[in-house]
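With one protein chain removed, the remaining protein chains of the complex are shown where they sit.
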Amino acid sequence: MFQEEKITASKEAEAPLGETARIYIMGKSYDVPGGLTILKAMEYAGYRLVRGVGCRGGFCGACATVYRKAGDFRIYVGLACQTGIEEGMYLTQIPFYPAPKPVYDLQGLSPDVGALLRFFPEIVRCMQCNTCTKVCPQGLEVMNYIAAAQQGDLKRVAELSFDCISCGLCVSRCPAEIAHYHIGLLARRLFGAHATLKAVHLKERLEEIEKGRFEEELEALCRADRQTLERLYTERVIEPEG
Amino acid sequence: MVIQPAAVRSRGGDEEGNVVEKEKKLLGYYPGCELRSRARALDISARRACQSLGITLKELKDWTCCGGLVAQVNDNYMALLAPARVLLGAHAQGFKELVTLCAFCFNTLRRAAFFLERHPEARRKVATFLEVETLPQVRVLHLLEALRDSAGFDRIRESVRRPLKGLRVAPYYGCLLLRPAQEIGLDDPEEPTLMEGLLGALGCDVVDFRSRTDCCGSYHIVTNQGAAAQCAQVILHSAADAKADFLVASCPVCQFNLDWSQTGSGNTGMPVVYFPQLLAFALGEPAEALGFDGKGAAALNLSAYAAKEEALRESS
Partner (left out) sequence: MSLLLSLRRKDGLAKEVAALSEQNLYACYQCGKCTAGCPVASIMDDPPHQIVRFLQLGQTDKALKSDTPWACVGCLTCAGFCPKGVDLARIMEALRTVRLRRLDAPFRYTQEDGEWLSNLPQSAVVAAMRKVTW
């Protein structure tokens, strides 16, 4: 399909090191040093973050941020820990957006469209507005994976939603009130549980455990005294030689 | 390459046994969500039938939902986004015409295109939102008209390997294939002949019955099952009164409503099949690949056909 403009921050617009930039956090203005990420700038401004912060590495999805720029009607998004501040940035974080998840028994479901519709009948309300895609900080094709969910194509949902970090921005803006990341999660789980290759070595290892191959070793460790444990730990093989 | 008359060309060879290129026609194809999941039989049988006739259905890449019925008010631009996206995608992938099978998708796309053509304000707004210069013109076709125009019913008749003689079929159009007549224009809304022509070419005894264009209850199956059952029963009894062996539909919702209404009271045991299933079967495709359900397979009496073919093979 044709490409719509993805709204992501550009490196050129960031406030440079050594200069001060004025940013607005939930409507209040702060002058902060350039070169900081949004997260660091909020902490510089005096915020102590206990929600809306996590791995600080762009992976957990806790610090989803929505911002606007002066003179620009568009909504921009990014992860606070990964996005550099810009002069005039007008931001807020979305640490949590309600998206209740139904309880399901994965093994009792079959990997088809019926399973998705049963727990998320709102999938069919999707209007193909593409707001979810525009607002995804990971640049995923969110609308397309919801479309694949409607078609019952679990493999494609799993492929397209793989890098989803469940930040909730799509959920917050969807006019059809869909909770995209829960649907992606169910589809990936169904695909993994029913429709993809099974790990043979995992099965073998589980059989070994059930047969008691590791019982003796575990028992010995449990009975060992502190000195023995310390010795075992310091003398452990970290990487095989050669 | 020797140019042969159409009749011979369709069979893939001439009298001397030379291999002749089948006249290939490439059509953009939009299956719709159902044909990918619940109504796979409709999709598979249509593809096989078309392949057999030298028509290639090229599925659109990355397609999304058609929007599920146009908003029939003049200011609901949001509802136009979904069909507009499909048409844009078709155009971007180089198709000026798009073939659909599901009556819902066909009706939605055709009516949306019609509306957008006649409402410049809506067109402008939708184009602006979708961040494109203009919305392109893409012709939306139904497979029935594509078969009539690209293959021709005469050529289909000549390509039939299993004439469905003695099968009494009731061609059921429902509402979305034909109405509103001035926007859809597929066929006469009260006395259509398209499916009759196709089924007749397959050798069937086409039965005329009163409820050919009645509504099956449509989306009332979701919210008001009593109303849906009432609509469906009228159609089932009408077909049974005309002594039809099959109801032949083109819409997954019609097929579902008519089938579902037979469970419980008012059971007429009427199989509801899709027209491409009969078409593909008549053209020689293997029955087990065409998704006939138990009732359909029984009514078709597949074992009788299998026995006939076995006899033919043994005699040759």
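Letters A and B name the chains as they come in the text, with residue numbers starting at 1 for each one.
As a working rule, a residue touches a chain if its C-beta (ideal position, glycine included) is under 8 Å from a C-beta of that chain, and two chains touch if they have at least 3 such contacts.
Everything numeric in this text was worked out from a predicted model, so none of it was measured.
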Hidden partner chain, touching residue among B:95, B:256 or B:292: B:256
From B:136, B:152 or B:189, residue that would touch the chain that is not displayed: B:189
Option from B:102, B:144, B:186 or B:300 whose C-beta touches the chain left out: B:102
Touch list for chain B against the chain that is not drawn: 32-34, 37-39, 65, 67-69, 71-76, 79, 102, 104-105, 175, 179-181, 189-190, 213-215, 217-224, 226-227, 230-231, 234, 251-253, 256
Hidden partner interface residues of chain A, rising order: 102, 113-115, 117-122, 124-125, 150
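Basically, only the chains that are shown with their structure count from here on.
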In the complex with chain A, residue positions of chain B that touch it: 33, 36-38, 61-65, 67-68, 78-79, 81-82, 85, 88-89, 92, 129-132
Interfacial residue positions of chain A with respect to chain B in the complex: 1-2, 4-5, 112-113, 124, 126-130, 143-144, 147, 150-153, 175
